[in-house]
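A single protein chain has been omitted from the complex, and every remaining protein chain is retained in its original position.
So that you can tell them apart, the chains are marked A and B in the order they are listed, and the count of residues begins at 1 in each.
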Amino acid sequence: MFWNLPYFAVLIITIIGLATIVHKKNLIKILLGITLLESAVNLFLISLGYRAGGVAPIYTLAPSTYMVLPTPQALTLTSIVIGVATSALLLSFAMIIHRKYGTVNINLMRRLRE
Amino acid sequence: MDIIATLSSGYGFWNPVMWLIAAAVSLLVVYLFWLRGEKSYKKGTAQGQPFIGGNVAKEKGALHIRAGNLYWGYTESLKGYYRWVVPLHTGVLNDYVLWFLGVMAFLLVVVVVL
Partner (left out) sequence: MIPGFIVANAPALLVSVPLLGAFLCPLIGKVSSAIRNLWVMVIMLTTAAIAFILAFRVYAEGTVIYVFGAAASNLAVPLDSGGIPVRIIFTIDPMSAFMIIICAISGVAVLLYSLSSDSRNSGLAVYYTLFLLMITGVFGMVSTGDFFNFFVFLEILSLASAGIIAYRVDGGLAVEAAIKYFILSTVGAIFVLYAIGIYYGQYNALNIAMIAQRMQFTMLDKIALVMLLAALAMKCGAVPMHFWTPDAYSMAPGSATAFLVVASQASLYGLFRVLFTMYNVTLNYVTVGWIVIILGVLSMVIGVTMAIPQKDVKRLMAYHAVSQTGYMLLGVGVGLAVLGDQAAMNAVGYTAMEGGIFHIFNHAMYKGLLFLTAGAIFYRIGTRDLNKMGGLGHNMKWTMIFFIIGALAIAGIPPFNGYASKFLIYESVYLFNPVLAIIAMVVSILTLASFVKVFHSIFMGPQLPEYKDVKEAPRPMLIGMAILAVIVIAFGLFPTIVVNTLVAPAVHALVDQAGYITAVLGGA
């Protein structure tokens, strides 16, 4: 049960992230919710590769050959980079909306509806 | 003869080249009917204008029925349905994400239980 703690953390952070996106009205807070979701997914991917008692997957001067899996680490790196690009684009959109609409409250950003 | 082969669905068939030939034949028949029509028609005179009968003719822009007024009968008769479905498209981002999560939760229940 103890070794499953990261998965519980993933679940809790995901729920907090989704609740933020669904509930908050400020655009910046919604973007923070998306960042929380991204962090939760990255934690999920990393903790999939963990093997109890394994060392870092580097062959040079390795203390033993029982290593944690390196593939999820590559997946997480890619996901972090995609998260950076996403956050950058969303923040620039938020800046332009604030400049044009004068607000970042999504209840007031309803010019496109029905 | 692959080009003019018929498309068969197992229970019906559709051959567009045959349809075109049939359409051409019927258009030919229509043209033959037209040739037997009134030959004393003078183009460009008052014979071709709509009969206004002494009323004041409106200017061109006012005669054209705009898009919002077409299909009034249809939208009026389906008023109850439109009064339900159009406000659902609120334009608020939180509702959009809520719909997505709601559908995912519903599908989770359906696929896991059934």
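Going forward, contacts are C-beta pairs under 8 Å (C-beta built on N, C-alpha and C of every residue); 3 or more make two chains touch, one makes a residue touch a chain.
Bear in mind that the values here come from a model prediction, so they are computed numbers and not experimental data.
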item: Contacts of the hidden chain among displayed chains; value: A, B
item: Chain not shown, touching residues in chain B; value: 2-7, 9-12, 14, 16-17, 19-20, 60-61, 63-68, 70-71, 74-75, 78, 81-82, 85-86, 89, 93, 95-97, 99-100, 102-104, 107-108, 110-112, 114
item: Residue numbers in chain A that touch the chain omitted from display; value: 18, 21, 27, 30, 34, 37-38, 41, 44-45, 48, 71-72, 75, 78-79, 82, 85-86, 89-90, 93-94, 96-97, 99-101, 109, 111-112, 114
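Assume only the chains that are shown with their structure count from here on.
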item: For chain A paired with chain B, centre-to-centre distance based on mean C-alpha positions, whole Å; value: 46
item: Residue ranges of chain A in contact with chain B within the complex; value: 18, 21-25, 30, 106-107, 109-114
item: Touching residues on chain B, where the partner in the complex is chain A; value: 86-87, 89-94, 97-98, 101
